[in-house]
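A single protein chain has been omitted from the complex, and every remaining protein chain is retained in its original position.
By written order: A and B. Residues from 1 in each chain.
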Amino acid sequence: MADAVRVNPYNPAENSKPVDELLKIQNITKKFGSLVANEDVTFSIHHGSIVSLIGPNGAGKTTLFNSISGYYPPTSGKVYFEGKDITGKPAYEICKLGITRTFQVVKTLKEMTVEENIMTGAFLHTGSRRQAQKDAAAILEMTGLSDKKGIKGGSLTIIDKKRVEIARALATKPKLLMLDECMAGLNQTEIKDVMNLCLRLRDEGITLLIVEHIMEAIMPISDWIVVLNAGKKIAEGLPQDIVDNEEVIKAYLGDRYNAESKKS
Amino acid sequence: MVNLKKYRLALILLAAFILIPLTIGNTTDVHNVIIYILIYAMVGEAWNLITGFTGQTSFGHAAYFGIGAYTSTIMLQYYHITPWIGMLVGGLIAAALAFVINFQMFKLKGHYFAIATLCVAEILKTIFSKWKWVGAGDGIALTPIVALIPDAPKSAWGKIAWLSLDVRNRLPFLFTTLAMFVIVFIVCAALENSKIGFYWKAIRESHEVAESIGINPRNYKLLAMCISAFIAAIGGTFFAQFFKYIDAITVFPMSVSMIFVLVTVLGGLGNIYGPIIGAVIYYSLDLIMRRLTGSSGSGLDQVVFGALIVLITCTEPLGIMGIVEKVKARLLKKKEGGKENG
Partner (left out) sequence: MIGQILINGLLNGFVYALVAVGLSLTWGVMDIVNFAHGEFLLWGMYAAFWIWSLVGLDPLISLPIIVVLIFALGVLTYLIVIRRVLKVSGLTALLATFGLSMVLKNLTQFFWTANYKNITNPLVSNKSFKVLGMYIRQDYVVAAVGALLLTMLVMAFMNKTKTGVAIKATSMNKQAAQLMGIDTSRIYAITFGLSGACVGAAAALMASFTPIYPEACALYSTLAFVIVALGGFGNIKGALYAGLIIGVAEALGGYLIGTSYKYLVVFLIYLIVIQIRPRGLFGW
């Protein structure tokens, strides 16, 4: 099964089937008083793909995340999930529909153990403690946290906190998982781990929307890249096209990825 | 099978509560203290649900405690209905009140919420101290049910005493209170280990995380508050039956709300054993202080007592259960160390 060539649903050269949209963001604008954090952003996420949202600091990525996941309603525009309008629904409703997010600043449940952190997520689909424990065990295994399940969330290292953050979100069995800068602050090996985890989740049928700064990590695993700058979408496309996009390079990638790729 | 080892401490406590009043503590003085311990620990458990587990500080649990005390007392005095029913009715009224009040109040955060709960209790205190039907400033003295039903035959008195939770026989009342506390403890322990308990703790740790994994914080906070109010009201009924007199100043003031806070924090906040351990320590110290200083009303016992509280909190900020956990951890380490060596 590993030999089956994966089709990037976004690449017209590979995918001839009609587009299967899981999430559609339509003309989202978010204002805080006179500050415009997102302006008229539109894009969509295909079923079973990894879509990355990139842009310089303050581009409005996290704001967009919050609008999609229900932390605050957008000023205007619509969010559709599986064809249903979910704009402005509270976060917990959106989670029940199948969208779960993580936080840029990790929010581990400090006084609860790793296992309890994950069980709390698992309780979304069961009322039984035993079932939640079983579900959590599988996720502990997948995220490599099994031997740390008894440790309190507050006393974990940063990588483990990030793992718990993802694991807890996974426990809610999302259709769409939204990761907010889950690689920041990690070393090369740890980043590799997270990359592999992302690919594995995609193969298991979970669609991912990732906000990330680390281009080296994001380019190889993404099917589609959306670039924000100053609240506006300035480009979207296949990773290889984005790298060559003049405007994107000017706005953001310029000295970082370009220099890196030229070096190598 | 229930893991007995996990509840070892609970079983030890239960045995102590059964044996001490029958043996070394077989005096009215000690019986009174134990009954107070059980009543305040019961309400402490209730308070622990909303503040220890769910993280919403209430400084006004006297409101629900008082509602329970008044409801069962009025039903008993005016309508001759047994407090066994009265406590359930009181619990339901308290829970309903908690729901109505906190439906809006839960949008408040932190201290703003805590002060709001305090205000609710103070408002009830004022209303009940002026409300003629409930005795206003005079309060209500509970008459024994035998006096309420004068033509009951002498042979039925025993039964009536049970029905009316009559307190003149200290020991049966003590064990009834103990039984009720055990029920409350089991309910709280079961809640803590269920989905609801996990969700409460998630809300305590972070509202945002809770929402991100599909928890509606307000609904779960309301649930915690309603259950908490119900249990606090039952505690109120036992208090009224035991004290045999209630008025607004006795059941509604902030000082009563603070007792529930104190015993729980002293024992260990957010720990199921916190309230009972805290209450035991608090009231044992109180009793010892009173005996040592002869309770002359000079206030010296309270001075020493207050100083002890300061001392305990300064040396072990996590409460008595914090010490217990530490000792446990050290023992475990020793055990493991021993294994490695051997």
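List of remarks:
To be clear about the criterion, a residue touches a chain if its C-beta (ideal position, glycine included) is under 8 Å from a C-beta of that chain, and two chains touch if they have at least 3 such contacts.
Quantities reported herein were computed from a predicted structural model and do not represent experimental measurements.
Partners of the chain left out, restricted to shown chains and counted across the full complex, are B. For the chain missing from the display, the contacting residue among B:V100, B:I127 or B:A329 is B:I127, taking the whole complex into account. Only one residue in the set B:L9, B:V30, B:L92 or B:L300 touches the chain that does not appear here, and it is B:L300. Of the listed residues B:R8, B:H80 or B:K107, the one in contact with the hidden chain in the full complex is B:K107. The chain not shown here touches chain B at positions 51, 57, 104, 107-109, 111-112, 115-116, 118-120, 122-123, 126-127, 129-130, 254, 258, 261-262, 265-266, 269, 297-300, 302-303, 305-311, 313-315, 317-319.
We adopt the following convention: only the chains that are shown with their structure count from here on.
Residues 69-71, 90-92, 95-96, 100-103, 107, 109-112, 116, 119-121, 123-124, 126-129, 132, 153, 168-169, 171-172 of chain A touch chain B in their complex. Listing the residues of chain B that touch chain A in their complex gives 193-195, 198-199, 201-202, 204-206, 208-217, 270.
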